[in-house]
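One protein chain is absent from this view; the other protein chains keep their places.
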Amino acid sequence: MNFGFSLSPSSAVNLDKIDLSLYHKMEEIEPDVRICIGCGSCSATCTGQPFSGMSLRKVILAIQRGRENEAREMLSGCMLCGKCTMVCPRGINTRHLILSMCRYWDGEDHGYNLMNEVEVKI
Amino acid sequence: MIYQGKQKIWSDYQKEIPSDHWFYARSCIRQSFFPGAEKYFMVICKDLLGKDIFENAHHTTCGGISYHSDTIPQETVMTIVARQFALMTEAGYKNFVCSCITSFGNYTEILETWREFPELEAKIRENLWKACRREFEKPEYVAHASDLVYKFRNDIAERAKFRLVNKETGEPLRVVEHIGCHYSKMFPHKGVGGAEYPCVLSGMAEAWGGQVIDYPERRHCCGFGFRQYLVKANRGYSLSNTHKKFESMEPYHPDLIITNCPGCPYFLDRWQYVISEMTGKTYGENGYGIPALTYEELAGLVLGYDPWDLGLQFHQVAIEPLLDKIGIEYDPAKKYLGLNEKEIMKPALPSVMKCC
Partner (left out) sequence: MATEQSPKVSTPRDIRKEERAQRKAQRQGADAAPERKLEQVIIIGGGIAGMEATKQLLSLGYRPVLVEKEDHLGGHVASWNRLFPDMGDAQAIISTLREEIMDATIYLSTEISFCNRLRDGYNVMLSNGVNVLARAILMSTGFTLFPAAKKEEYGYGVYDRVITNADLENWFNGGDDHRIPSSPKAVGFVHCVGSRDLKAGNPQCSKVCCITAIKQAIEVKEKFPEAEVYCFYMDLRLFGKKYEDFYIRAQRDFGIHFIRGRVSEVSETINGSVQVKAEDTLSGRPIKVVLDMLVLMAGIVNNPDNAGIAKQLSLETDTDGFLRSADNILSITESPRKGIFLAGACTGAKTVPETVAEARSAALSIHNYLKNLQ
């Protein structure tokens, strides 16, 4: 029956129900991701951020909250300039993190090809 | 759950409720939602317990519904409330009891506001005089009608013909208590038991033999939320909040819900039907819903009044399974007979939720 309104989906994150396997993969690839303090300097300095909404801080957080699609979408705005690596106060190798995540996703063959042409050498 | 911990908090939030001589103000919407509730409040208090509860046909809405729907200036609401107090004063009463939770919140908020801003009170007195040449005394005690029933809960239990017990198993019925938001969330000390663990309804349920369920979303709003329901564009939001509550209470298999607000029993009742139509899901046993009753209706039931006289046919969720569980007799043929014993219209049956 159409009442002209419907149940709204909840935006709440259920920490005990989310899938953290991707985050654990990320920890494996780049353990320093754990020490992110969410300061936002990576996003503030990001070349892509103002035009594409790319924010590495948010990418990490999205993965920590089990929101993989959001993270992938955002990460596609990365231009690999490396400014975030320079600015991170915790010294996280953000470039390694980004490239590794892209490689991981590419390996899954989701047709996600942002980094296909980039030769990854760390 | 550490019951003594709750009792300790309850002892911090005891409110003085005089046992007699009250001026009663009805709700503007309950008469059309569950008309038996207010009637049986009077029957129980006046006829059964012999209390002096006075009402005056000239009283109006308290204005709270428009205030909380953002459609009326506060000074106007205050002037309406001042007129209610004037009617109380003229009738020679000092204790003011109201049927509606939002009214209770409204009266309490206005009295507190006047206490903080006496110049505003003076202005309202002037408004009232200009508008209708009336004057008023502020009530000595303001109570919600559920405060009174809470106070009389043991008197009711003594006279009860039924207890909230499953007659087959002998187990106490599992009762969800839902407190209207405007009861004590604004002024925790004005409600029996405070705001976090109010005991006004749980006290009744326990006194009448039930077992209260403490489920995670017990504090959550019923979903009415005034504008959230009244504006159709927001209605899904209203429904979603109710849905959240039912999802949270479902694992506890409640037998009934007891409420003390005009909107809560209405939305907890009607939205069960809407949710069942939208999602195919029902929350009661065997495809039925969970009956959501007002505390007056529940008091009436345990006291042995006829379910149809109490107006329980006005509920969307069928009440019969609960009546059977308690062992209350009823005549199914009389469900849709009016006071004059003539057939009133029968509602159409929902496509998912079972009704009798």
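As written, the chain order gives the labels A and B, with residue 1 at the start of each chain.
The rule we apply is simple: a residue touches a chain if its C-beta (ideal position, glycine included) is under 8 Å from a C-beta of that chain, and two chains touch if they have at least 3 such contacts.
Remember, it's a predicted structure, so these values are computed and weren't measured experimentally.
Asks: For the chain not shown, which residue from A:L15, A:A44 or A:C81 touches it across the whole complex?
Replies: Missing-chain contact among the listed residues: A:L15.
Asks: Given the full complex, what residues of chain A touch the hidden partner chain?
Replies: These residues touch the chain not displayed: 10-16, 27, 31-32, 34-35, 37-38, 57-58, 61-62, 64-65, 90.
Asks: Which residues does chain B use to touch the chain missing from this display?
Replies: 1-2, 5-6, 8-9, 194-197, 214-219, 251-252
Keep this in mind: only the chains that are shown with their structure count from here on.
Asks: When the centre of a chain is set as the mean of its C-alpha atoms, what distance in Å lies between chain A and chain B?
Replies: Once rounded, the distance between the two centres reads 49 Å.
Asks: Could you please specify the touching residues of chain B with respect to chain A in the complex?
Replies: Listed in rising order, the residues of chain B that touch chain A are 232-233, 235-237, 239-240, 243-244, 274-275, 277-279, 351.
Asks: What residues of chain A sit close enough to touch chain B in their complex?
Replies: 1, 3-8, 10
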